[in-house]
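In this view, the complex is presented without one of its protein chains, the others remaining in place.
Letters A and B mark the chains as written, and numbering starts fresh at 1 in each.
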Amino acid sequence: MEFTQLLISGISQGCVYGLIALGFVLIYKATEMVNFAQGDLMMLGAYFAYTFVHILNFPFVWGLLATMATMAAVGALIERTVLRPMIGEPPFAVLMITIGLGFLLRAIAGAVWGSEPKSITSPLAGGVVRVDGVAIGYENIAIIGGTLILSLLLFAFFRFTRMGMAMQAASQNQLAAYYCGIPVKRVYSIVWALSAAIAATAGVLVAPITLVDPMMGFVGIKAFAAAIVGGFGSLQGAMAGGLLIGIVEQFAGLYLPTGFSDTTAYVLLLLMLFVRPEGLFATMQRKKV
Amino acid sequence: MKGVLFKAENLNLSFGGVQAVRDLSFEVERGEVFSIIGPNGAGKTTVLNLISRLYDVEGGGRMIFDGEDITRIAPHDVARRRIARTFQNTELFEHETVLRNLLIGRHVHRSSHLLSELFFTPRVARQEVDFRKIAEDVIDLLDLQHYRNQVIGHLPYGIRKMVEVGRALCIQPRLLLLDEPSSGLNPEETEDVAFWIEDINQDFGATIIMVEHNMKLVSATSSRVMAMADGAMLTVGEPAAVQSSPEVARAYLGS
Partner (left out) sequence: MRFLFKTDYRQDVRLFRHNGQRFWYGLLLLLVLLAPLALSDFYLGELALVCIYAIAGIGLMLLVGYTGLVSLGHAAFLAIGAYAHTWFISHGWPFPLALLKASLITALVGAVVGLPAMRMTGIYLAIATLAFAAIVDQVITRWESVTGGFRGMLVPKAQFLGVDLSGSVAFYFLCLLLLLGCMVFALNILRSPTGRAMNAVRDSEISAQSMGIHLARTKSVAFALSAGFTGLAGGLLAHRLGYLAPDAFTVLLSIQLLLMVVVGGLGSLHGVIFGALFLGLLPQAIAMLRDALPPALGQVPGLEPGIFGLILILFLVYEPLGIYGRWLKIRQYFELFPLYRKATWKRQKSYLRTERMR
């Protein structure tokens, strides 16, 4: 019973990690940039949702859609101003700039909304489903369900649409992509918009459970570990990694002394890097010289 | 000086389902210029990659260099045995100057260790000057004086190829592996290549294994030629004989 409860919590938490990791991997797959500010994009999404739902009094679903649209715009804006000049620069520089971006976003959020935690009440609040004596909150179902839908949509997008293929091409060899007529810069903007929208969704889904404050983006670091465990560059990997870490974390909280469960993500990460650096679903290949 | 310097026995290598090198055996004599020719995908560069240990030989194949079995040595030990190589798409140290690239080639001759370098003892200083002298000899051979202190990133392609060779020469190799030295060069530059291959072979005394497409260059410089196709050897012999062989023609032109 407790096992199932922990499992559900783990899956739910894992979905949150997985969604953020999806955002990472999306940007990486398409632009080969590592976005350390992904968690902070989620944080911004949660704040925008709070604004739409509680300050402007939108109905919840409209608030969610408005948030996604706004964050998509924000994502594209960030890409245009901060990341566009970094195309072709070494990965380290891009990493540093996204770290800086994260700091900046947190400061801005703190300035605009204040640092006191806010809460978002969703229409699903409080409801539980009882299966076999196990109580599953509606929020958890929403998280898991929402994640499933998003993952399937993304998978189909990359597999079957031209834009999806264009994104992959642009990330592997930009110059060649230009020559093939792919509008690389526009592709990048779309990628960032998409990724920000996904992060926003994660923020909205998780906000009713946790509170909204500027530091909530730090979960992004664990999501990062999830992406690596799953195999950076693989969408399935991001989800798998997130679920793995989410579940193991819950059980670690039960069996290990307090405080250790926090380092679960890091330990798993290091383990994976030692044993199988390419992650669960490997995408790195050997260069032919 | 005659005698076999390098011997390959039953080399095999596959990538995924593709057999890149197929039961390949050949010998290279001391002091000769041995060319490997063949159509694209024949496995020529793979042979060089096997010799320089970037890939592992599969099956029971062996490689013997100067009497020593080098089939399983580590990649960084290859240079220690004075086998040097160039790469088809130059793999230079982009952020360093030409001079520093050449000096890195002297690494295998280093007799200092970390502690003495930390304090930059007189011995280390003397070693630096010695290294510099050899690097300057190579610069003289290849006429790179103007480019000494320029960063690789801004150099034209022809010069980069020279620096690539120069860096290999700084190892003072007994065996030099050249991967398509003339690719991307114009006819004049290619003639220069022929000259310095001769210089390296005669003056530096290095045995050369060269992968090439340019038949004129091959005929002008090589003592023997091996033709490959689909990972296997077609024939080996004097340049003229190999080039006029019907099998080789078929491999290039299709049947």
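By definition in this document, a residue touches a chain if its C-beta (ideal position, glycine included) is under 8 Å from a C-beta of that chain, and two chains touch if they have at least 3 such contacts.
Not measured: the values here are computed from a predicted model.
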Field: Touching residue (missing chain; options B:D23, B:D66, B:E128 or B:D230)
entry: B:E128
- prompt: Looking at B:R85, B:K161, B:R174 or B:R224, which makes contact with the chain not pictured?
  reply: B:R85
Query: In the complete complex, which positions of chain B touch the hidden chain?
result: 52, 54, 74-80, 84-85, 87, 91-96, 100, 103-108, 110, 112, 114, 117-120, 124-125, 127-129, 132-133, 136, 153-154, 167, 171
- request: For the chain that got dropped from the picture, name the residues of chain A it touches.
  value: 31-32, 34, 82, 85-89, 91-93, 95-97, 99-111, 115, 171-175, 178, 214, 221, 224-225, 228, 232-233, 259-260, 263, 266-267, 269-270, 273-274, 277, 283-287, 289
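Quick note on the criterion: only the chains that are shown with their structure count from here on.
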- request: Give, as an integer number of Å, the spacing between the C-alpha centres of chain B and chain A.
  value: 47
